[in-house]
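Every protein chain of the complex appears in place save one, which is left out.
Per-chain numbering from 1; labels A and B assigned in written order.
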Amino acid sequence: MPTVIVDGREIEIGAHERLNCIEAARRAGTEIPHYCWHPGLSVVASCRMCLVETGSRDAATGKITMVPKLVPGCQTPAKDGTVIVTDSPLVRESRARVEEALLIDHPIDCPICDKAGECLLQDYHFQHGQPQRRADLQPFHSRRRDVGPTVTLFVDRCIMCTRCVRFTREVSGTAELMVTSRGAKEEIDSFPGFPLDNKLAGNVVDLCPVGALGDKDFLYQQRVWFLKREANVCGGCATGCSIVTEHNQDTVYRLKPRENPHVNRWWMCDDGRYGWHHLHDPARVAEVTRRAPGGESAVDWPDVVSRLRADLAAAGGLAVAVSPMLTVEEAWMLAAVAREIDPAALLALGPVPHGGADETYPGGFTIRAEKCPNRRGVEAVLAHFGPGISRWDDLLDHVRSGRAKAVWITAAYPGPWIDAATAAAFAGLECLVVQDLFASPLSDLDGGGAVRWRLPAVGFAERAGTWVNAGHRAQCFEQAIRPPAGVWPEGRLLWNMLGRRGLYDPAVIRREIAAAVPALTVLGDELPATGLDLRIFQLAATESATHS
Amino acid sequence: MIAPPVPQRKVLTDDMVARIEALAPRYPDRRALTLPALHIVNADLRHVPLEAVVEIAAVLGLAPAEVQDTLTFYQFFHQDKPHGKVRVFVCRSISCALRGGDELLTGVCRKFGIEPYGTTVDGELTIEPAECLGACDFAPCMLANDDLLRNMTPETAAAELVKPRARAT
Partner (left out) sequence: MQPFQPVLLEAVGIPDGHGLASYRSRGGYAPLEHVLRDKKPADVIETVKASGLRGRGGAGFPTGLKWTFLPKDHPGPIYLCVNADESEPGTFNNRILMEDDPHQVLEGIVLSAFATRASTAYIYLRYEYPRSWHRLQGAIDEAYAAGLLGRRILGSDFSLDVHLHRGAAAYICGEETGLIESLEGKRAWPRIKPPFPAIEGLFRKPTVVNNIETMACVAQIFRRGVEWFRSIGVPADPANPRDPGSYGPKLYCLSGHVERPGCYEAPLGITARQLIDGHGGGVWKGRKAKAVIPGGISMGLMTESELDTPLDFAGPGRVGCLGLGTAAVVVIDDQTSIVDVLHNSARFFAHESCGQCTPCREGTSWSLRILERIRAGKGRLADLDLLLEMGNTMGMMPGSTICGLADGAAWPMKNAIKKFRGEFEDSIRRTNPSGWMVTDPVPALQIVGAH
C-alpha cells in the first residue's frame, strides 16, 4: 500500500486512489488551509493558501529529498513515498502572508456579515495569520449588488477564489458568473440582463469561503453560532439529497447540502434548499379536529390513539393511502395498524407528485420530476403486506365503487395535491381521516352525517426515519425540530396506536422491518451517513413491484 | 454553453458576422473566435457595447458572461461609448518615462483639454496611457491609430494629432 509521510507521520493510502496533498494530510489528521480548491471543481491553485513543502522518500534508502520551493497541496499528487511538511516556518510564513494579502482591502464587516462564525478568512486569520496589520490604514468599501434573484454579492469581501464562477461553468453549465477587469481590481459579477438564475444557484453560496456571496433567503436571519445542525434528507424530490437542517429553537433557518458521493456529491438544488418555508407557514394544520354528527371538537393527542381506532373499526371497509412523504418506518406502522383494524384493509400508495421532467446538469446532478422522497420505500413496504402494490387510482376506484367505508389519507405534501373534483369522490364515506400539513379540498369536505378527522402531519425536518430514493439508496435521518405546538409526528401517533411503550424509536421498527422484508434487509444494521443501496444484499433479485 | 436566442441583431451587422464566421475554420473551437470577434466589432464601432457582447455570445454559442469576462480582462475595449476616431496611446513604461513619457501624457492631455483616458468633446481624439509600445528606440513615443509617432514632445504631439488620420486596422 502506498505510504505518504505527513509531518513525520506515516499514513497508508489506497493503491488506486488519486489524492492530492490536502486529502492525504486530512487522512493524517492535518487540515491544510485552502480557499480555492474544492473536490467538485477544477483545480486552479490560485489562492496559494495551501502551499506546503513536499519531497519524496527513496523507497530503497529511505533518504528524503525535498523540493526546494513551496508547492500547492491541491495540485500536488500524494503518491508512495511523498513527504508533506505542513508546519515548517516557511509554510507558516507563507500562509501568514496570504492571509495578510487578502486582508489588505477586505472590509472588516464581521459585525454585519452573515459569514461570521463560519468564515474561512476569519478562521485562518486566527489560526495562521499575523496579529498586526502592516498595510496602510484606509476606509473600506463594502458594496452590495445582486447577481441574481436568490443570491446577493458583497463585492469587496470577495477573495477571488473563483469557486462560484467555476461552479456555474462546470457544474450547472449555465455560465452566468464572470470575473471582470484585471489584477487587484477584479470583481465577480453577472452580465446585465442575464442573472444567476439556475436551479443550482444556491450552491455558490455554500462554495464561497467568505461572506461575499449570500443567500437572500438567509441574509441577516440568524447568527450561525446559534444554529444547531442535524443531518437530514431533502424531501423535495426522489433524488433525496443528503442535507443538513440548520435550526434554532425549532425554527429552520437554512438547509445546506451534506456531502454524499452516491447521491448529490456536494450539491443541492434551490427547490430543496429553499423548500422549508412551508414548515413555518402559519396556515399549517396544528390541531386535531373531529367532525361528527354532534359537531366539531378538538381532540387531545393521547385520545386520538383510541378514538381514531374506534371510528375506523366501527366503519369497516378500511382503505389507507400511504403517502410517499412518509418514512419506511411510518409506512410499515401504518400498514400494520390498518391490518390490525381491518385484515382486508386496502393499502395503497398515496399520490406521487410530478413536476416537469428530470433535469440533469453537466456536473451530473439530477433534479427528479418525481417530487417526493420515498416512493420506493413505501412500495417496498406495501409489496410485503400485499397483495401486490395498490396505487392511488386503485384507492379511488375502491372509494367510488363503495367498497371503502373508512379511508385514512396520509398526505404531508408541502403544497396543494388534490383538486375539488377528486376530493368530492370521498364525500360519501362514513369515516374520512385526512392527515396533512395544510387544509385542502379533501380535508374541508362537508361532513354531512359522517365522521371526519383532520390530523396535522409533519414536514421533513420534524420526522425521523428512513427514505429510499430513486437510486434505491436508503438514508436514515433524525428529527431536527419539533413540530408546532404539540403536534405528534405520524411516527409517534402510529407507534402509540400499535401499543408500543415509551418514546417512538424508528430504529426498533427498522430492525423489525429488516427481519421481515428481504428487500429491506440492510435496515437491520445502522446505516452509514451516506446511506446504503438496498440492492447490495439482494441475492435473489425479486424486482416484483419495486420497479420504477 | 447556454446562450439564449437573440431574435434579431441590433448592433452586429451581417458583414461583421460574416467576417467573424470567415475566421471559424482557423480554430477547432468557436470560443477562440472571441478576441477576433471583439476586434472586428471594435474596429467598426470604436467600442463594444453590452448589446454587442450579447450578440457575439449568441454567434459563438457562449454565455454573455463568458465573453464579457474575456473582454474586460484586457482593459482595452471601451463599452459605454465610442472612443475617438483617433485613439492615442502614450507610452508610460520605463524607457519612455526616462525620456519624458509621463510629462508627454500630461502635456498632450492638457493641450486637448482632457484627462487621461478621456475623449475630446468633438469625438475626434481619445488619449490613453499605455504600457511599453515596443518603440523604445523612439522614446518617448505614441501610437495614434496605426501610426507610430516618434520622439514626441507635447508640442510636436499636438501638431501631429490634429492631422487627419486613417482609421485603425
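Operating definition for what follows: a contact is a pair of C-beta atoms (placed from the backbone, for glycine too) under 8 Å apart; a residue touches a chain by one contact, two chains touch by 3 or more.
The structure displayed is predicted, hence computed values, not measured ones.
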- Message: Among the chains present in the display, which ones are touched by the chain that isn't there?
- Response: A, B
- Looking at B:P36, B:G107 or B:G123, which makes contact with the chain not pictured? B:P36
- Note on the structure: Contacts from chain B to the absent chain lie at residues 26-29, 31-36, 38-39, 60, 66, 69-70, 73-77, 89, 92-95, 97-99, 116-117, 129-139, 143, 145-146, 148, 168-169
- Interface with the unshown chain - residue positions in chain A: 43-49, 51, 69-72, 75, 93-94, 97-98, 101-102, 104-105, 133-138, 159-160, 179, 181-186
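To be clear about the criterion, only the chains that are shown with their structure count from here on.
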- Between chain A and chain B, centroid-to-centroid distance (C-alpha), Å: 50
- Under the touch definition given earlier, write down the residues of chain B that touch chain A in their complex. 1-2, 4, 50, 53-54, 62-66, 68-69, 72-75
- Listed in rising order, chain A residues that touch chain B in their complex are 165, 168-169, 173-182, 189-194
